[in-house]
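All protein chains but one are shown in place.
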Amino acid sequence: DTSGKKIALSNNYAGNSWRQAMLTSWDKVTGEAVKAGLVAAADAFTTAENQATEQAAQIQNMILQGYDAIVLNAASPTALNGAVKEACDAGIIVVSFDGVVSEPCAWRIAVNFKEMGRSEVEYLSKKLPEGGNLLEIRGLAGVFVDDEISAGIHEGVKQYPQFKIVGSVHGDWAQDVAQKAVAGILPSLPEIVGVVTQGGDGYGAAQAFAAANRPMPIIIMGNREDELKWWKEQKDANGYETMSVSIAPGVSTLAFWVAQQILDGKEVKKDLVVPFLRIDQDNLEENLANTQAGGVANVEYSQADAIKVIESAE
Amino acid sequence: MKLTPSADAIRLAIPALSLTVLLAAVFWLQPRAMSYVGLNLLFNLAVPIALATIAQMLIMSVNDLDLAMGTFVSFVACVTATFLRDEPLVGILILAGAVAVYAVLGVVIHLRGLPSIVVSLGMSFVWAGLAVLLLPAPGGQAPEWVRSLMTMKPPVAPMAIVACIVIAIVAHLIVMRSSLGVLIRGIGGNQRSVERAGWSVLAARAAAYGLAGVFAVLAGIALVGLTTSADANIALRYTLLSIAGVILGGGEFIGGRVSPIGAVIGALTLTLAGSFLSFLRISPDWQIGAQGAILIIVLALRLLLNRLEYREKRR
Amino acid sequence: MRIVDRLSRAPWIWSWFAAFLVWFATIMVTGGASTLGLSQAALTFAAFSIIVGIGQMFVITLGPGNIDLSIPATMTLAGTVALKLMDVDNAMILPGLATAILIGMGVGIANYALIKALRIPPIIATLSMSFIIQSAAIWTNRGLRIKPPSFLADFTTSTTLGVPNVSLVALVISVAAWFLLEKTVYGRWISAIGQSMPAARMAGVPVDGTRFVTYVLSAVLASLAGYLLACFSGGAALNMGTEYLLMSIAVVVLGGTAVAGGDSNVPGIWGASLFMFLVVSMLNTYGLGAGIRLIMTGLIIISVIMLAGGRQPGAR
């Protein structure tokens, strides 16, 4: 019985649509759970800036506030270990997702970002068997996710050597930054057949290509509604084909249920894996219809989904 | 003779009072914080901020501003979590080199009459680049001795409090009591007069920057001691936090008017303000805004007390 | 000779020189093939830094300690609210613009209220304000990206006679700013305040009014830039202003405006804005990793300021 338990969400960043969708999902799902009396409270906390130090302080405050479990999207996989350890020592369950932490006492709901990067190149190799030049748009330098996806992409290129990465820019997971960076490097690049991205930057890249009057390459999208809409328009106009892949913001709700299950006394393995959310040519319309205008394609999880995920890990 | 507090004492009383009020509010919201462990949890992340604030204060006392503080502390954190642990000698050399770079910056800024804001802006890119080179992805690990130092449990008061008091005292001795400190603040007050007395302003500025470098290095090391590992973006916020800390502590941007004890109190206040907010449980939409609001409130309190000080001065 | 001499002492010349060098080094990679594309891209993206940079310059001219850190948040809020209001409807363009400008004015008023009424140093006042604005932006539509009206999207992304439209907007604003600074009483006033606030007050300058107008101006320019940027990049994002925080300061000081106040420089902002874009493009083009690229950017900025610095300000 977890009806007396309090769960907190520690979130390190709220400044983009993905995070906003994540918070909305949390709000919706946990709100119902609280109403149903499954847990006593499920409060969300967000730091002002994307900083590990601030988040560490936030976790320490949660310890003081007496939460029973902390669901964590971490600014850094390692820099919060000190605070997480303190929480564990205080008897608090810590479940990390998306941005996971490496502290052994915490649970991890991880996405295989490396595989996500590799799959992008694999997809391209199917569409463009003869290969060609690729442009890579990376995220924020020095951040774990950026490094992982990029490593996966490079692994993919090694696997399919017909591709060559001729340019790499940092788009900081933001459309306008990506647009700016691509516009700056594009004039000096040879013909590009594909753009491999990390999500949140595909539309900006497309804009930059259009502005430079360059043939539109296959740009891997990141599940943002504007990206999907643009893709749909292109598809209708000239049969443009690509795919879109990202982690669903609703994974926060999965983490919530996992935390609830652990509090309930379930044996749960420390490492759980969720699949990333992939949209293809044929299910584009369906996904677009389910996505809020200006938002991100999303999946929310129920308690039953969580139990399924937990059981399949055993 | 009338017993009136000196201007310096009032300058200190203001930040001290804001800290007390905030602390009282936190204790009221969360009585659990009123314990050895609680205080440590509330304040331990203030230790590196306090050190960075002192570093920023040294730079501000010669009328300059360091916009690279955050990236520099991040860089130091990366060095600490990698070299200082694996090859302590190389690590120490790198950190010493970094301090030397700070001193050299002071020299260059003085010789060429450059605006410190731009130079430090440029340096912030350089430190960030070096940090990314060192740790392309977060990682590394704190050296054992740093970790044990930061998690020590001294009797009576928790480590965070003890460390802050030590920092305040050391900085006070250097900046307010020593000849070098007087010289540095003198440059902030009236550089020409220091020059006319035959001092080398160049050397003094280099010393101020070098000292700032030392404190910033300590900040980086202390930070890694708390977080156990580092990443290239770990302390970006310290630039603005350190400036805000100096101001909250009664320091001023120009004129060499600074207070080391005030600066440490300012750093503590900033840290506490964050905790206060999470205890309030504001809707996530407005949590960021509330941080702005609390800064405003604390500074408004400063105004109130400044008014009192002014009235005091007018007799 | 005289011209060369005078030019070499102009504070803005160095940023232009640096921009040209970097531009040249970049197009050389493709043997000149990328000239047009790169130049257009540079003009386009520099335009946004120029617009916010001019606002920041007016504020920095007010003297030491004056700085506007609320620019990024203002851009975000103005972009978000304006696009939400217009809701892809071409008929709503003007109301949208008016709303963005109103938001700018509101932010400017609030900034100066904090600075004046509560005596908070501008750097902290505008920072605190920016947190509040950022929250307001989150609260208004939680980061959903709404597309701009088609006319605006076309206007901001297309060119006139080969010159990007947004850079033409920036040019108009720059000329106006230059005129304000060099020719009008208001320009004299802000320069006087920047050199010495007590002296300006005793000389009869309406100090508060002037500073107030300046902070409002900066915020309005930021909101205008936010409006344009949101239309240009196909929607407002919550983090769209982030990089303009350091950028707005960098272009001002690299452009030759005195950090100590009282002396400002419009042409320099163009040079510096182009330079800041081109440096990143150049380093990207040369395929350097993020670390090296950051280091090079920093070193180049320092070299430029070293070349330009150390000069005695001339009689003005």
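For reference, chains read A, B and C in written order, and residue numbers begin at 1 within each chain.
By our rule, a contact is a pair of C-beta atoms (placed from the backbone, for glycine too) under 8 Å apart; a residue touches a chain by one contact, two chains touch by 3 or more.
Keep this in mind: contacts and distances are computed from a predicted model.
Colleague: Name the chain not shown, per its UniProt record: "Phosphoribosylformylglycinamidine synthase subunit PurQ", "Multicomponent K+:H+ antiporter subunit C", "Dihydroorotate dehydrogenase" or "ABC transporter ATP-binding protein"?
Modeller: Answer from the UniProt record of the missing subunit chain: "ABC transporter ATP-binding protein".
Colleague: Just list which of the chains on display the missing one touches.
Modeller: B, C
Colleague: If I consider the whole complex, including the chain that's not displayed, which of C:W16, C:F131 or C:F212 touches that chain?
Modeller: Residue touching the absent chain, from the options given: C:F212.
Colleague: Of the residues C:T35, C:T140, C:T159 or C:S196, I need the one that contacts the missing chain.
Modeller: Considering the complete complex, C:S196 is the one touching the chain left out.
Colleague: Among C:S158, C:T184 or C:S303, single out the residue that touches the unshown chain.
Modeller: If we include the chain that is not displayed, C:T184 is the one touching it.
Colleague: Which residue, B:P48, B:G186 or B:G225, contacts the hidden chain when the whole complex is considered?
Modeller: Answer from the full complex: B:G186 touches the omitted chain.
Colleague: So that we can see where the missing chain sits, which residues of subunit C does it touch?
Modeller: Interface with the chain not displayed, on the subunit C side: 183-186, 188-189, 191-192, 195-196, 198-209, 212, 258, 262-263, 313, 315-316.
Colleague: Residue by residue, what part of subunit B touches the chain that was omitted?
Modeller: These residues of subunit B touch the chain that is not shown: 6-8, 177, 179, 182-183, 185-186, 188-190, 192-199, 255-257, 313.
Note that in this section only the chains that are shown with their structure count from here on.
Colleague: How many Å are there between the centre of subunit A and the centre of subunit C, using C-alpha atoms for each centre?
Modeller: 32
Colleague: How many angstrom between the C-alpha centroids of subunit C and subunit B?
Modeller: 29
Colleague: Calculate how many whole Å lie between the centre of subunit A and the centre of subunit B, each centre taken as the average of the chain's C-alpha atoms.
Modeller: Result: the chain centres lie 34 Å from each other.
Colleague: Which parts of subunit B, given as residue numbers and ranges, touch two or more other chains?
Modeller: 128, 131-132, 136, 287-288, 291
Colleague: Identify all positions of subunit C at which a residue touches two or more other chains, and write them in rising order.
Modeller: 131, 134, 138, 142, 290-291, 294
Colleague: Touching subunit C in the complex: which residues of subunit A?
Modeller: Contact set of subunit A toward subunit C: 14-17, 19-20, 23-24, 48, 138, 141-142, 167-170, 172, 174-177, 179-181, 183-188, 203-204, 207, 210-212, 224-226, 229, 292-295.
Colleague: Provide the residue numbers of subunit A that touch subunit B in the complex, in ascending order.
Modeller: Touching subunit B: residues 11, 14, 23, 43-54, 56-58, 60-66, 76-83, 85-86, 140-144, 146-148 of subunit A.
Colleague: Inside the complex, what are the residues of subunit B that reach subunit C?
Modeller: 67, 108, 111-115, 117-119, 121-133, 136, 240, 243-244, 247, 253-254, 285-293, 295-296, 299-300, 302-303, 306
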